[in-house]
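Can you keep this structure in mind? I'll have questions shortly.
Removed: one protein chain of the complex. Kept in place: all other protein chains.
Per-chain numbering from 1; labels A and B assigned in written order.
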Amino acid sequence: MTSNQVLSEIEYNVVGKRPVRPDGVDKVTGRARYGADTNQTGTLQAKVLRSPFPHARIKSINTSKAEAFPGVRAVITAKDLPLASLSKAELGNEYAGLKAASDHMLASDKVLFKGHPVAAVAAVNAHVAESALALIEIEYEELESVVDVREAMKDGAPLVHEDLRTNDMGVTADKPSNVATHMSYSTGDVEKGFAEADLVLEREYTTATVHQGYIEPHNSTAFWNSDGQLNIWTSTQGTFTVRASVANVLRLPVSQIKVTPMEIGGGFGGKITAYLDAIAAVLSKKSGVPVRALMTRSEVFEASGPAPASWMRVKIGVKNNGKMTTVETDMAMDAGAYPGSPVMQAIVCAFACYDVENGKVDGYDVVVNKPKTAAYRAPGSPQAAFAVESLIDEICGQLKIDPIEFRLLNAAKEGTRRIEGPVARRIGLVECLEAARNHDHYKTKLEGANSGRGVACGYWPNRGFQSSVVMTVNYDGVVSLIMGSVDIGGTRASIAQQTAETLGIAYEDVKPTIVDTDSIGYTFITGGSRTSFATGWAAIDAAEDVKGQMISRAAKIWDTSEDDIEYVNGGVSHKSDEELKFSFKDLARQLATTGGSITGRSSVDPTGEGNGYAVHIADVTVDPDTGKTDVTRFTAIQDAGKAVHPSYVEGQMQGGAVQGIGWALNEEYFFDDQGKMMNPTFLDYRMPTSLDLPMIDTVIVEVANPGHPYGVRGVGEAAICPPMAAVGNAVAGATGHRMRSLPITPGKILEATWENGKG
Amino acid sequence: MAVTHVQTTLNGDEINFLCEPRQSLLEVLRDVLGMTGTKEGCNDGNCGACTVIMDGRIVDSCLVLGVEAKGADITTIEGMASPEGLHPLQQSFLENAALQCGICTPGFLLASKSLLDQEPDADEGRIRHWLAGNLCRCTGYDKIVRAVLQVSKAK
Partner (left out) sequence: MATIFIPSMLQSLTGGAKQVECDAGNIRQVIERLEELYPGIKDRLTEDGEIRPNLAIAIDGDVAIMGLLTKVGENSEVHFVPAIGGGL
């Protein structure tokens, strides 16, 4: 049986190999320091008081009893944030944005979701802080709430924000609504396309609110020194994002804040938003000592940023031969309490796997009384893929066309124009589909009663954004690689590999360090599958800078022109005199006497897209008596462009697939009729365990990205897009029932069976 | 609050600490003893990040009170490697890329050690069953199960 395959086109010396990660030993011995392991002398512990209501007006807050409680050193509310003393007139256009950001951190006038922070306490230990929370008196006036995305869109729905008006591509509606934004894109002639189709199917789909489920809860330790400098130690996907967000809410110049990244216990997009940092900072300012804030698991569920629930309508027209003529969709996603759901990415990704002449996509960003949603792996795309790929499977069934052949017939390729306009460069979807068709899994006949097989595709653009890298050459020839990208899943290794490859030196001779915001240029988050791609690129650039400087040192030593020297095989040589050559290490030894150490540096902002595509195959069996679905075999295929460290690429593919299986079958926020989450623990929010799963087979396809020196595309996102539809399609095969609402719980399967009189 | 004196064996050494009756063993390890290798993921017994071995059995240290450690024999991640080097499971986790973010790793390593100590030839099914109390959100478990299998005599 196959397990992990890599379909490589180009071989390199270091890129594409599987060395042990530099931070590995610290992480298997418990020595690695994560956010909660920060320990500054004299640190106080903070606890946050949160709203018990999904929607209410704050009438009064009295903190005096809490302040008087023994062991309590500081209590804060929104009154302690700069917003409280700034006027609307003073802030002008900035007001709305700052109010949202500041209120999200600590609510001033209204609470918009259960778990919304209202006050915070710093005390000598967490137990004391917790006891003090109970002494804070808050008078609320409860308001009607809305948590369902479609309910929220209706006329007359309770308004989450009284003054929010729909923005329709630059035009603001005149009456308030929960729809923050509407966008629409189209190409070709949709009506004509439907008229030409032999078969037109239209369906509606819904998905539930789910959480990224990282195992490490949010944390932040802050120390606001008496000289005004604010230090923050935290687990985040982006130190510069934390710095910017704290600077905004606290009205500080960015350089007054230093954010030091601790090791991070998973993020998947959920550790980009800064929830605790400003709270810990203000508590530290008030108490004069460092303050550490940690979320409990329930707080993580109720007050960090889950991924949105969605409602989607998809309509597709096809010819009898399987050629798609038109696609159309309306997608609405809940943003949570503040605007900004990923629905616009969803409409961009929805049909990105297909080459269709006519199409129209509409997206609606809707606020509801839930925590503000955050990014979760390929934000927006997994929901869209569930809808589109499920409908395509239904079409394949009606036309009796093999689902892979159907997708090959319609697949996007180089030159395909997407609905929103741009034309695809070299992409690897066709190669992924071919790899799926040729895979042992797909060729093996499905056996056994109540079993089904499903296939689905997924897409994420993988954009670049800014990264900075500095590297210094030590006198022993070891290169210190300094970067600002935090390492969530092995990027120290993958960026060191690209550095070593470019310099022609050994992987072991590159020593990566991740530094704070004072020690490196701006670097965007680790997320969106960008780190190996963009920070890797910065490292390649900085290594080229080093090479140039090595050449000029050799020129000095040999007293010749730089033009006579070339950098080859990890060293420099004279182009015409064979005798004159230096290995990297030998030349490094001479740096001290030829002008000192060499520093290479680079800041990049790649403009191209990585364009990641994935195809998954799922086999399931469904127990007809209980409705329980078991995944019995699963294969994930993905175009990595070039897999820098194949083991970690496989890890991303497997991890994404399993999160997707959880999203498909189990995971969901339950709300009671008041809009309160009923299941904020890992016991009741059921994520897959090792017992629920088979091995996840992988195939890494390598179609080099023309927009990266080693062809890297980025791999973290696309892997979570196909599983929901792949599993749903397999369940349809096993039961004869199409499940159009996630998660596909045993209850829903049994209901469908009974309704059809089959059970 | 009144504190209790506890004498226990931790990673082979006899140690003493003072703790409040309400403090969990996890809290004692991390906050009293400064041993932060044991991780907190949920504090309610549902993730296994805080797994330690206590008197030969794996326990979620967030569900054990510090005072219950009296007279016990406890192994944490800090006690897994020896001066001679890493434990074979630690080595195997590294070689098989069985960790991404690594927050679940100490818990998985101790749970796996306890399994192989008792059943040196555990097979895939047994490993999956045994590790079902430890959540990993990054890896999809595939590489973790393979890493344990490599050390198991089952193969």
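Basically, a contact is a pair of C-beta atoms (placed from the backbone, for glycine too) under 8 Å apart; a residue touches a chain by one contact, two chains touch by 3 or more.
Predicted model, so just to flag it, every value in this text is computed and none were measured.
Under the touch definition stated at the start, the shown chains contacted by the missing one in the entire complex are A. When the full complex is taken into account, the listed residue touching the unshown chain is A:S184, out of A:S131, A:S184 or A:T681.
For the chain left out of this panel, the touching residue among A:G269, A:P512 or A:G711 is A:G269.
Touching the missing chain, out of A:P379, A:G477 or A:G490, is residue A:P379. The omitted chain makes contact with just one of the residues A:N4, A:Q345, A:N410 or A:T502: A:Q345. Subunit A residues in contact with the hidden partner, per the touch definition given at the top, are 93, 167-171, 181, 183-186, 269, 272-273, 305, 340-342, 344-345, 347-348, 360, 363, 373-375, 379-380, 420-425, 461, 463-464, 525, 527-528, 605, 607-609.
The criterion applied here is as follows: only the chains that are shown with their structure count from here on.
We define each chain's centre as the mean of its Cα atoms; on that basis subunit A and subunit B are separated by 29 Å.
Taken together, the subunit A residues at the contact with subunit B in this complex read 18, 20-21, 23-25, 27-34, 36-37, 39, 125, 127, 212-217, 263-268, 296-297, 488-490, 645, 647-648, 650-652, 654-659, 681-683, 687-691, 693, 695-696. Interface of subunit B with subunit A (complex): residues 20, 22, 30-31, 34-44, 46-47, 49, 76-78, 80-81, 86, 90, 93-97, 99-106, 109, 124, 127-129, 131-146.
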